[in-house]
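In what follows, a single structure is set out as structure tokens and then discussed.
Apart from one protein chain that is not included, each protein chain of the complex appears where it belongs.
Up next is chain A:
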């Protein structure tokens, strides 16, 4: 077997993220992913060409979209001979897709591939409830009219109530925000600290638009040119006035301002070998060098739902042989401001690092000036599977602009999971 090959991040593209039930309310997952993909194809000049593989996914998906990504490829400007498949790892989908593409490139199985993700909270799949579904399936199995009538007689008024996908953990019934609120309390994360993080996210994202950083990372869609959730004029005072949304009573700290809203959007990232990039007139922005996943047992309550990245990162650091401070940029997905702050606090905590991570010393503090320098999900929004692609593309570009360096990506996901990676140049 040959040495693994270097995996370059060559380009990225996304459509602006829209708030739920606003501009993209009638756009489907396929529509949005196609738009993001075509934008990437246009920018990289890959129209009509074949790439090794397209890997993407959506968290909320219609049953009819069982082969969504391949169907999107067929409807895109890529050659119809490009293979594709769907994956799903909740909010980690986009980054996991990039890792899968990267691994195939590293192993020499493909030379280039596209990783992506899409989600809509507006065009959500409604399902008939289990009772009605069983009746309808039985109806399909019934052979004679009397049998069919008998089956139909089982339909009750309550059966017409559809099942709406819930943003809740199946095993606890609690929403992700409620889980995060518990973790925030456990780590003593204050409202002020969360609001400050949210404020910085908006300011940093707004600045990145102002300096043209997002120009070659975004393709306008349905008339939207910037992320709809971005509030460049927000202030700490405005954020402080918002009512709490999760948790109860005077101990509640999480608001709509310091939690990500439900959002619609899509993203795609092109990865390849150095040689392939050169052949296609492209150049590497950065390299995907390490990745790691972890999961925690949040069901019994002994660990917070969104704390898995706190476990994944030190494992990856150990493998890479570097410390938490050896980074120029930190991209910690802001599912909730409290999630980011709980994770950072855990890494600074000697008891957590010793008892839960099994480390001799805490990972320590990071330089906050290097955190989410171009804004993150609190400002941009978070269409679940699309966030990984947004972060990979933006960090790669930031490293390239910086003339090199190293960046950490950390994404928490439903089910107590975490997906993390390192980009370097």
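Keep in mind that, in the parts below, contacts are C-beta pairs under 8 Å (C-beta built on N, C-alpha and C of every residue); 3 or more make two chains touch, one makes a residue touch a chain; residues count from 1.
Throughout what follows, contacts and distances are computed from a predicted model.
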| note | Of "3-oxoacyl-ACP reductase", "FtsW/RodA/SpoVE family cell cycle protein", "Helix-turn-helix transcriptional regulator" or "Pyruvate dehydrogenase E1 component beta subunit", the UniProt protein name belonging to the chain not shown is "3-oxoacyl-ACP reductase"
| remark: Filtering A:86, A:303 or A:331 for touch with the omitted chain leaves A:303
| remark: Out of A:153, A:351 or A:369, the sole contact with the unshown chain comes from A:351
| query | When the complex is taken as a whole, what residues of chain A touch the one chain not shown? | reply | 181-183, 185-186, 188, 247-252, 300-303, 351-352, 354-356
